[in-house]
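One chain of protein is taken out of this complex; the other chains stay put.
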Amino acid sequence: MNKIITIDQAMEKIEDGMTIMIGGFMGVGTPEIFIDGMLEKGVKDLTVICNDTGFVDKGLGRLVVAKRLKKVIASHIGTNPETGRQMNSGELEVELVPQGTLAERVRCGGYGLGGFLTATGIGTEVEKDKQKIKVEDKEYILELPLRADIALIRGSVVDKSGNVFYNASTRNFNPIMAMAADLVMVGAKEVVEVGELDPNHVMTPGILVEYIVGGEK
Amino acid sequence: MNKIITIDQAMEKIEDGMTIMIGGFMGVGTPEIFIDGMLEKGVKDLTVICNDTGFVDKGLGRLVVAKRLKKVIASHIGTNPETGRQMNSGELEVELVPQGTLAERVRCGGYGLGGFLTATGIGTEVEKDKQKIKVEDKEYILELPLRADIALIRGSVVDKSGNVFYNASTRNFNPIMAMAADLVMVGAKEVVEVGELDPNHVMTPGILVEYIVGGEK
Amino acid sequence: MSMDAKEIIARRIAKELKDGDIVNLGIGLPTMVANYLPEGVRVVLQSENGFVGLGGAPDSGKEDQDLVNAGGQCVTINAGGAFFDSAMSFGIIRGGHVDATVLGALEVDETGNLANYMIPGKMVPGMGGAMDLVSGAKRVIIGMIHSAKGSPKILKRCNLPLTAAGQVNLIVTEKAVIDVTEEGLVLKEIGQGVSLEDILKDTEANLIISEELKIMEI
Partner (left out) sequence: MSMDAKEIIARRIAKELKDGDIVNLGIGLPTMVANYLPEGVRVVLQSENGFVGLGGAPDSGKEDQDLVNAGGQCVTINAGGAFFDSAMSFGIIRGGHVDATVLGALEVDETGNLANYMIPGKMVPGMGGAMDLVSGAKRVIIGMIHSAKGSPKILKRCNLPLTAAGQVNLIVTEKAVIDVTEEGLVLKEIGQGVSLEDILKDTEANLIISEELKIMEI
């Protein structure tokens, strides 16, 4: 089973209107190769789930600037002024989620759980319209899972069966997103043969990854 | 800050009646050095949270045989006939929890969550006396967190600041238990200097570990 | 006959697995399925104690005490395998990342209910990972001897405490292959040399006879 495909083949999987998770934190650990590909293909009306919208010239912020998003679910949009501008003008729907809650919602989606209880956001606007549940007299918000059609993740070292190692702070949302989408594609900085990655060091098992595109920077 | 202590010093932390999480799966990844220590000290009336009660002569099953437990919360007790015998005779309280639910309850306790929704156990005895919550017409059980006074875990390689690497299938419940107790002690097969473990390969950060006891097999 | 029956079941189930499937095999008979995979079909085995790429038994003297399967036996890991902790292992299971699980049963019924983890007062080993596996795997295949000393195990309604409600997809015995459908249990295949009467006699549940009923090939 050959999982290595070209960026053009990868782009054939992405359609207008899809919900896509994109790994990274301020562009670090974001698979830029797929951002390039989506910009070139002209895919649009995407709902993107991500930690932040990066910068106007780095990370998935470039998709915002090119107006390819219909909606974004993120914890932070402050480093990309274009996201705020489009939000205020009504061009882009933005759902802001506390970062820990966002990570946990993505994990829930991938781990087959129906939701979780967190105290984060109690007494703030975050609790609006959400079910609250008391456990032993402490109040929690019931937060629900997130899933996507496709997860685009970035791997530092990827073996040909799809096992992924993330270096340093590039890990962030990538491993949990790799669990939470119907189709997972990884942009690999380095592709190695099966068996070269120590099974103890694999952070995303290859069984979760459908396709690998090499040439990620 | 010296985290390395002797087994005798470690045993001073453990008192009768405490709730203790013990890592391992069928005794693999269980810190036998602490089991030895507890048997020798004569500590009793413990509530133990663990995947299984191991065997009569391996893992924490030895504590069961020596009648040191008041209650056990586990997913499986079948490989240790003494657990079943004490359960039937009323000497030992046993709470059986599906393995995935057990892992997630421990994680919830350590990750500061108030609970989670799972479909595991719906329509079975597991749902008895538990709150059920519907999300988008699907029914889930609300499962609650588990925490302990002490977690006893086993590390394959541990640096002197408490960073832990678990080899192969010894990992199992150890990393999540290391998050979920007020005090965490690790039985280390190999102790190395700070800096010898690659920060990418650390599975339990040293900030979670209070004490290290060397000499684990 | 008993050994042959198990082999028939394992061989037939092996044909249900597709190349590239992620599979979790229960202890006992289900483990045998890995021995009979059709040529060209390679599956990745998940071991719920914390890895994928479960390999065969190690050569004598080469056992690694850190590397065991969910039954506690020393095993190996294949190239391309990966270790993880119990939370992630069951995330993989509950999250639908396991294509199929093969398990034994004490009882199974018309609505796909499964009882395979306890006999109150007699055998209470705990459910281990079975409840999560049966709830989470995309396809639940039951492999078991058709009846227990003449007493049916395929029932109208399970009597024993359930492992999961309505999750079984396929039942394979040495006598029959039975699909669990919305309409009920559909008999799809009959074992070689087994009569329909024999199956009906040994089955308490109502069986809908498939219009494409055929002889089980193994």
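Quick notes
Order as written gives the chain letters A, B and C; numbering starts at 1 within each chain.
One rule holds for everything that comes next: contacts are C-beta pairs under 8 Å (C-beta built on N, C-alpha and C of every residue); 3 or more make two chains touch, one makes a residue touch a chain.
The shown structure was predicted, so the numbers you read here are calculated from the model rather than taken from an experiment.
In the whole complex the chain that is left out makes contact with A, B.
Residue A:Val28 is the one among A:Ile5, A:Val28 or A:Val194 that touches the chain not shown. Of the candidate positions A:Thr19, A:Thr120, A:Asn163 or A:Asn200, contact with the hidden chain is made by A:Thr120. Where chain B meets the chain that is not shown, the touching residues are 1, 107, 110-113, 159, 161, 163, 179-180, 194-195, 199-200, 202, 205-208. Listed for chain A, the residues touching the missing chain in the whole complex are 25-29, 51-52, 74-79, 84, 87, 96, 98-101, 103-104, 106-107, 118-126, 156, 166-176, 203.
Keep this in mind: only the chains that are shown with their structure count from here on.
Between chain A and chain B the centroid-to-centroid distance comes to 32 Å (mean Cα coordinates, whole Å). Rounded to whole angstrom, the centroid-to-centroid distance between chain A and chain C, based on C-alpha atoms, equals 35 Å.
The set of chain C residues that touch two or more partner chains comprises 51, 77, 83-84, 87, 90-91, 93-94, 136.
Residue positions of chain A touching 2 or more other chains: 111-113, 199-200.
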